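Excluded from the complex is one protein chain; the other protein chains are retained at their positions.
Should a chain be cited, it is by its letter among A, B, C, D and E, assigned in written order, with residues numbered from 1 in that chain.
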Amino acid sequence: MDKDMESVLKKAEVLVEALPYIQKFNKKIIVVKYGGSAMSNEELQKSVITDVTLLKLVGLKPIIVHGGGKAISSWVSKVGKEARFVNGLRVTDAETMEIAEMVLGRVNKQLVTMVQELGVKAIGISGKDSGLLHVKKKYSDGKDIGFVGEIDKVDPKVLFDLIDNEYLPVIAPVGFDDNFDTYNINADDAACAIAKAVGADKLAFLTDIEGVYKDINDPSSFLSRLTCSEADALIAGGNIGGGMLPKLNNCTDAIRQGVNSVHILDGRIAHCLLLEIFTNKGVGTMFTAD
Amino acid sequence: MDKDMESVLKKAEVLVEALPYIQKFNKKIIVVKYGGSAMSNEELQKSVITDVTLLKLVGLKPIIVHGGGKAISSWVSKVGKEARFVNGLRVTDAETMEIAEMVLGRVNKQLVTMVQELGVKAIGISGKDSGLLHVKKKYSDGKDIGFVGEIDKVDPKVLFDLIDNEYLPVIAPVGFDDNFDTYNINADDAACAIAKAVGADKLAFLTDIEGVYKDINDPSSFLSRLTCSEADALIAGGNIGGGMLPKLNNCTDAIRQGVNSVHILDGRIAHCLLLEIFTNKGVGTMFTAD
Amino acid sequence: MDKDMESVLKKAEVLVEALPYIQKFNKKIIVVKYGGSAMSNEELQKSVITDVTLLKLVGLKPIIVHGGGKAISSWVSKVGKEARFVNGLRVTDAETMEIAEMVLGRVNKQLVTMVQELGVKAIGISGKDSGLLHVKKKYSDGKDIGFVGEIDKVDPKVLFDLIDNEYLPVIAPVGFDDNFDTYNINADDAACAIAKAVGADKLAFLTDIEGVYKDINDPSSFLSRLTCSEADALIAGGNIGGGMLPKLNNCTDAIRQGVNSVHILDGRIAHCLLLEIFTNKGVGTMFTAD
Amino acid sequence: MDKDMESVLKKAEVLVEALPYIQKFNKKIIVVKYGGSAMSNEELQKSVITDVTLLKLVGLKPIIVHGGGKAISSWVSKVGKEARFVNGLRVTDAETMEIAEMVLGRVNKQLVTMVQELGVKAIGISGKDSGLLHVKKKYSDGKDIGFVGEIDKVDPKVLFDLIDNEYLPVIAPVGFDDNFDTYNINADDAACAIAKAVGADKLAFLTDIEGVYKDINDPSSFLSRLTCSEADALIAGGNIGGGMLPKLNNCTDAIRQGVNSVHILDGRIAHCLLLEIFTNKGVGTMFTAD
Amino acid sequence: MDKDMESVLKKAEVLVEALPYIQKFNKKIIVVKYGGSAMSNEELQKSVITDVTLLKLVGLKPIIVHGGGKAISSWVSKVGKEARFVNGLRVTDAETMEIAEMVLGRVNKQLVTMVQELGVKAIGISGKDSGLLHVKKKYSDGKDIGFVGEIDKVDPKVLFDLIDNEYLPVIAPVGFDDNFDTYNINADDAACAIAKAVGADKLAFLTDIEGVYKDINDPSSFLSRLTCSEADALIAGGNIGGGMLPKLNNCTDAIRQGVNSVHILDGRIAHCLLLEIFTNKGVGTMFTAD
Partner (left out) sequence: MDKDMESVLKKAEVLVEALPYIQKFNKKIIVVKYGGSAMSNEELQKSVITDVTLLKLVGLKPIIVHGGGKAISSWVSKVGKEARFVNGLRVTDAETMEIAEMVLGRVNKQLVTMVQELGVKAIGISGKDSGLLHVKKKYSDGKDIGFVGEIDKVDPKVLFDLIDNEYLPVIAPVGFDDNFDTYNINADDAACAIAKAVGADKLAFLTDIEGVYKDINDPSSFLSRLTCSEADALIAGGNIGGGMLPKLNNCTDAIRQGVNSVHILDGRIAHCLLLEIFTNKGVGTMFTAD
């Protein structure tokens, strides 16, 4: 067999290896939280969007929930605004909210366009469209931090309608409250709430870390699988850092409300989504029920 | 009959008068170009959105196409950008385009929210979603004026999908070209192209004028109805001012491509849409086929 | 603002006031018992049919149940028939039943035609069509009063089929028993049974009274709203006249079996239906759950 | 083989013989004009309704169009009305029309009930329901003969809706004109117009004659099949009596507008419909295209 | 009345007698186990297929489950194979299984073709298609008898899909186990399992006996109806012969799992199916619930 043929056959093998996964996840909904480095690097952007598009083409039903990356801060400073903090949290006053909504709106359409360049129809909406994400004001230790919302009701009908009509939904994490005022929502929280509301099979967070370590200082303690109980124990053990804590809580919360698996992926690795879903080894930490 | 009863019966009469119009336009699509004063005044905003919502509730199928009002210019100057002009037309460089898209995105969600406050589900998209508005670059006398697009293809499928699922579509006039670059589109042009593509029964422009006059200097020469031929004659007669000309061309163009009637309405009058559609007298200029 | 414009704006206001009601009752079924004066006066006929048609056009799903008005008695005497009574109730012998069915059949088609003059498709049926109204023979204190039926089973499938195909059903209160003999049914009872069987949101009786009074001798004691318990108390108090009693029982019965509101309207007021449904004040007595 | 078994096997044979016909006419529409003796004799009534019901059960889609039999004349005289004639045709004044409509309405429900006794759902309508039969006034040699209508438009949508929902439609031949006035229609004409409008495969007239004879005085000249051209020749030959002429014209007209076969049956023979359709021999005259 | 007409009317009577049965079994599923003499005699073959086809045409939904008749043994000997037995049961080794599957496949297509000659679309499948019949290996008193399977799971989806698309399914009793090995299945067992899985209204076994006798030696003790309890009693009484026992158990089992009636028919009588279903007398033994 010549060189050419050999390389050609290797390709066949890879496709064949993906077969059981393609089959297993056929028609399943996967919510992808898209943010972090994977958003600022153009090549990684391309790789994420390609992965999501491919997932759709081989029969899954992906939904993208995105953040605003660094663009929000950059625009806030561009208009000469001073940042204000309460308990270390950025205060989202009316003007900041306006900028955030504008920036998220534009990022939303950029992602939509990237998906469509690959030939898949996408529609970008925010949590205000069709009443998707209803929030109540969130306080930080009782202190007012402005238009930061906590989701208290998801109306997923619009997502089912879009998916049924073969569109790939791209969602900006902006919501509204009882007075129809606009609120910013943490994108992780939005992805988690949406995954639960649509009965997603998978929820994947693209992050800037490799995943979860049993001991953050011991590289050999990387965990590629974790049950809810194990995660609880880890948290109770006090080994989980501040930034990681809410993410872990989101993971176990989603699993406990019916999402089949939740994945913390290293968004800095090209095609991490594809590799996690279509290969046995995977490239991040997967949470499952006990 | 006492006073109360009399007033109550008057109400009944008005509702009954609307009956034949409600029936005539049942399930018909009406595209509303929303811009101008009706956009900056909060009360007029409320009145326009109420009208459109009511149209939907009584069985029509409205689509809103909106402009950005004064917010775009205001944000451009906020970031300290110098305006540049070619042949008197504003040049839309990349940064201006970015701001325009952000502002239009936010206006879009504001309109969506206002519709939903009245209990009707809306979804806001731009011409980039689902490939709705494809453009080619527009030149001004051969001069490059940046990211200003001329619509050359409308893919209305997304609008039919949204309407069939009972959503009210709200559209920002932003498009994309063969390279998937983003372009600004004149909102009147967008409304006209969409009306033709979806086979709208009606196209209504909310403007800051009363309508069309035979002789602009003679208030008694107001025209409440105009056929395409009459409009052509008027244009040929040279009595139509510069700002009015493209609007008139849009009107006759839409009629000639199958839209049943086009309306130039005075957006400064509260509920002008309702009055034009549900009363015989009307409050603007209506274009029809010959 | 000139006179004309003022009147025009008043019209807009009325339409806008109707908006929340149109929305609230969207796609809801309303059963209208049509009888009494509203049936003999040509102008009132026109007003009732216009109201029902308008209700349909703005998105409700009306069903008309009608009586035979004075036409039955008039035809009975025309053929020289002597009326016979038992306990004060007219005996419906075979020939009377034959006349009643013929007259109701013709009234049915007259109503159908009036609806269609206003551009809405209607289909007139009796309780015998598709087995809609199954009855058992009714006795008056054990005395045989002929072909007078008491509904004991409603098969609403035909009504759902007609409504789903966008027809307005018009129903003559005639039923059949186990032997497939024909029976006359009290139109109020028929309307009530149908409202319950189709899960109507509203049931409206067009009557020749203004509504319910707490004290029939005190005009100021008019009740525009009444809960079931209040109605029970009123009945227990002995203040309800003989003719009114079965009507009240029908009202509370319907409410208790799931109809959202029942209305006793003064059919002598033009457009009483429209006014009751689309204005806050209303023009009759509305029954609701406690 | 014993006697019992023999008789049992004969039954099997008859069922088997019907097989190809059942198959051939599967899902085909057959319009049955029901009138004459078959209407006045109770046993024949039963037989006709049984046949039609059986046709429906084995997969055909029958539609009944009925006349009023002798009941109309009987009721006209009952109210002491004098008959008036123009050119030998009965004048249908307003009162006669009223009686006709009432009588037809009752006959309609009787037929509906008989069908339902056999377990098939039926709905009885007149040509006024859903605008089925639109007429213009018919004159007799220029003389006004009252409310006698000539069908000029059939809107068959209601029939397709009823058939699609599995109902057997029963139709009284009453129509309306541009002023929504009520008109009597010849039942043969109504059946013919309906058969053409719904694209029926078959049209069957239940009559009081055996069928068509080449020579009315020669019993041996009975014609069990006849093409349109043959019928034309027969008419041209002058051998067709006055009462027969319009029927023959209806037959050839229906065939020429797409009905596959038209049958003149002897309604005085029990189960003539079944025999004509499910046996080779048949019992009447069948018209087909050339 | 002449001779001809008399015979014609007899035909009508037979058809009319079938009416209530046609109606009663409208859209009901009937599973027919086809085997025995009815399979080897060409005339009986024709009669069975005609009956099943007619059942389909008049609105029932038949499913045929067939055996292989004598063809399997004949082919086994044709290839010079020695038969081997364990506990009196034929051992189905791999080669015998191969022959059985081939023969059953061909019989399957023969039946399909016979149905289609009568104008009805049929599709022939085995229990391996779409995973219809899953089995586990069956042992005879712990002895291995080869590829003989016992059904442990039926996936009836394919049957509903075929029936919904108007096909008549013809099924060969071959199944597969967890290793996807091929197994022979007793055709009676397959028919019974399928009837239960699809919720059949009827299950009919075409056999070479007349039905069940209370006392096999007393011809006058024939039982045309039998409840489950009566069958149990009969079995307990020890009067049921060896060959009959499993059949009776299948009958009571099917009834107890929801099949409405099970019939043991004498396949040696032409049209026994038709006669059992469309006449009161019937020609076999019918089992029903108590």
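Note that in this section contacts are C-beta pairs under 8 Å (C-beta built on N, C-alpha and C of every residue); 3 or more make two chains touch, one makes a residue touch a chain.
These numbers were taken from a predicted model, which means no experiment stands behind them.
Participant: Looking at the full complex, which residue from A:Phe147, A:Tyr167, A:Tyr183 or A:Phe278 touches the chain that isn't shown here?
Facilitator: Candidates A:Phe147, A:Tyr167, A:Tyr183 or A:Phe278; residue touching the omitted chain: A:Phe278.
Participant: Which of these touches the unseen chain: E:Gln23, E:Thr53, E:Ser126 or E:Asn260?
Facilitator: E:Ser126
Participant: In the full complex, which of A:Leu57, A:Ile216 or A:Ala233 touches the chain missing from this view?
Facilitator: A:Leu57
Participant: Where does subunit A touch the missing chain, residue by residue?
Facilitator: 4-5, 8-20, 22-23, 26, 50, 53-54, 57-59, 118-120, 269-271, 274-275, 278-279, 281, 283
Participant: In the complete complex, which positions of subunit E touch the hidden chain?
Facilitator: Residues in contact with the chain left out: 78-79, 98, 101-103, 105-106, 108-109, 112-114, 116-117, 121-126, 128-131, 158, 161, 165, 167, 174, 176, 180, 182.
Here is the rule we use: only the chains that are shown with their structure count from here on.
Participant: Suppose you hop from subunit C to any chain it touches, then on again the same way; how many hops at least until you reach subunit E?
Facilitator: The fewest steps needed to get from subunit C to subunit E is 2.
Participant: Just how far, in Å, is the C-alpha centre of subunit C from the one of subunit A?
Facilitator: About 56 Å separates the centre of subunit A from that of subunit C.
Participant: Measuring centre to centre with CA averages, how many angstrom lie between subunit B and subunit C?
Facilitator: Distance between chain centres, rounded to whole Å: 44 Å.
Participant: Which positions in subunit E are in touch with at least two other chains?
Facilitator: Within subunit E, no residue touches at least two other chains.
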